[in-house]
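All protein chains but one are shown in place.
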Amino acid sequence: MTDEHFLDVKDLRIHFPTDDGLVKSVDGLSFHLERGKTLGIVGESGSGKSVTSLGILGLHKGGHAKISGEIWLDGEELVSASLDHVRSLRGKKMAMIFQDPLSSMHPYYSVGDQIVEAYRVHNKVTKQVARKHAIDMLDRVGIPQPERRFDSYPHEFSGGMRQRAMIAMALVNNPDLLIADEPTTALDVTVQAQILDLMRDLQRDFNAALIIITHDLGVVAELSDDILVMYGGKAIEYGTGADIFERPEHPYTWGLLGSMPRLDREPTERLLPIKGSPPSLINVPSGCAFHPRCAFEPRTHGKGKSEVPELIESEGGHLVRCHLTRDERRAIWETEIKPNLEATL
Amino acid sequence: MSEALLSVDGLQKHFPVTKGLLKRQVGAVKAVDGISFEVRKGETLGVVGESGCGKTTTGRLITRLIEPTGGKIVFEGRDISHMSQGKLRPLRRDVQMIFQDPYSSLNPRHTVGAIVGAPFRIQGVQTEHGVKRAVQDILALVGLNPEHYNRYPHEFSGGQRQRIGIARTLALKPKLIVADEPVSALDVSIQAQVVNLLEDLQNELDLTYVVIAHDLSVVRHISDRVAVMYLGKIVELADQKDLYKSPMHPYTNALLSAVPIPDVKGRQGRERIRLQGDVPSPLNPPPACRFHTRCWKAQEICKQVEPPLVELATGHEVACHFPENAPAKGDAPAEAGATA
Partner (left out) sequence: MVTYIIRRLIAAVLMLVIVSIATFSIFFVIPRAAGVTASDFANRYVGVKGATAETVKATAEKLGFYDPLVVQYGRWVKGIVAGSEFDTGVDVEHCPAPCFGYSFITKQPVWPDLLDRLPVTLSLAVGASVIWLVTGVATGVLSALRRGSIFDRGAMTVALAGVSLPIFFTGIVSLVFFSYKFGITAPGGSYTPITENPAEWAYDLILPWITLAFLLSAAYARLTRAGMLETMSEDYIRTARAKGLREPRVIVKHGLRAALTPIVTIFGLDLGLLLGGAILTETTFSLNGIGKYGVHAIAVGDLPQILGVTTVATFFVVFANLAVDLLYAVVDPRVRLG
């Protein structure tokens, strides 16, 4: 029982039957997380990030989705649990922050009322008590004059304030697990920085487990202890922040790093993009899903095209899904990739 | 220093705000409020700033998709500020715009060939081997397969659609391309492809770019010079290297410091500037220095006197009473004396 994690996702699969075929949005995903720690999930559009997070909250339950695998939260399994039980955990034990705070809040109810509602679902208290609690929460997330702003409607808030209010709503029941799906993508940089600071502070205060989902490697690096890189519904690399940023071993991760212009380095002459575009989730490429875009595929002697690589431990919990051997990968990183990323350093 | 292809002086665009049945004007959104800059032949000028600061409006003004409220736009020595649509026709060949959304800016019912070939037909341009051949050449140039001539936009991915958009602007060999957020709707890996493409095309075709974006890293990568906008004003304008190495305007400093860095090593040690609050409404911007409500260096004078945009170091213009990283008095060029 010593290796029991607070959140433990095992071989999660979420497939959607559609007219065009079966969409394998999440296809055998495993990861784990402890209280007080942050996991960053990165990946391109359509790689299955949002479907994963909604899956943990059980929001695909009862729909058309085919779900299998296990999600253990604090010793309880959620995939097989009843919908009603999972519902009772939502908002209380696990909460979520969404990308677009304007469309994610109901336009007809005041911000305060929406927070009160979130509190009273799980606490049998009077409206007055809940109101006081909500105002405290608004204050906590840095909304000035919270008593007055309590009665404002979402459209009367600025983008940054709305996201603060969303955070207040998510944290009002002191959840143990907080999932933030692209929490700052819709915001300006200066406001994004405020929100990231706020999330970091609150996470420390609440000692919650935090999953932050984004396509921005910068944002993950700011907050995460561990990072999961997704491609075509699968994890292709999983490790600590240092594993991913200092000794990445997967060709796709290399590609992401090479694609990004960076402010903390001298500008490189050219960016090093990944060729092609993300895979279809219906007709997933054979073998390694990344092989049509991978520059190193020829070095696997055809295996990349025919065999699906396993997610294998490289060293100390750093997992990589690639047919290249560990030594090959490390050699490529040190001699072919890293020098190019820092070309003019 | 090469000559100016486009120069803009005191450019303004105010959108009236009306109310009620009678459309009484109750105010104006000062989307662009007196900006001056020039774009030199062969260079890339980057324009950055937060949402609503007037970047897109600036782009639409200099391509004359909209008419300015005040100020002057001079393209190749001709004042085009208030030119009629008819007279603008030849200009439309020389100045092209690339839009942010590669989905909605292409007509879904037209083939790629029709889309990219449209400028030839509209402008009545004769081509040596026919329009089809010319279009296929351009498709090859932007990295699309010339055989895609008869396909429709929905058959392409986001990155490919943006390539189609770029191909369309290239058809008539424009002199100036204004790209409004050309990569922000694209995935990281695709962004890099498009950025590289823009750079390659610039070298091959001797293009001049104005690139509008909110992503500071992309702008640094692609630009020679960069203008930083805040609430309809340019607050700093400098060579890319100077601006990113020694930003002088407090807002530029804050912007740069807010960008999350994809590196876990230095994250605790980095010094950060955190601005309070959001950008104020351009309907009712703060008086004098518009940044004073969020500026940590603000003093009384900032609320009363608007700081002019002046050159504090060679080619480095700043609008601030108390700039950061300002050179010692002696180093500054002569005009800087005019401050205060």
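Every chain is named by a letter (A and B) in the order it is written, and numbering of its residues begins at 1.
We take it that contacts are C-beta pairs under 8 Å (C-beta built on N, C-alpha and C of every residue); 3 or more make two chains touch, one makes a residue touch a chain.
As the structure is a prediction and not an experimental result, all values here were calculated from the model.
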item	value
Visible chains that the absent chain touches, using the contact criterion stated earlier	A
Contacting the left-out chain in the complete assembly, out of A:34, A:117 or A:225	A:117
Chain not shown: contacting residue from A:72, A:153 or A:206	A:153
Hidden-chain contact residue, picked from the options A:89, A:195, A:235 or A:319	A:89
Residues of subunit A (touch criterion as defined above) contacting the omitted chain	54, 57, 59, 87-92, 95-96, 98, 100, 103-108, 110, 117-118, 121-122, 153, 155, 166, 169
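Criterion: only the chains that are shown with their structure count from here on.
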item	value
Interfacial residue positions of subunit A with respect to subunit B in the complex	44-45, 158-161, 188-194, 196-197, 215-222, 241-242, 245-246, 255-264, 267, 270-275, 277-278
Subunit A partner contacts - residues on subunit B that touch it in the complex	50-51, 157-160, 187-193, 195-196, 199, 214, 216-218, 220-221, 244, 254-267, 272, 274-275, 277-279
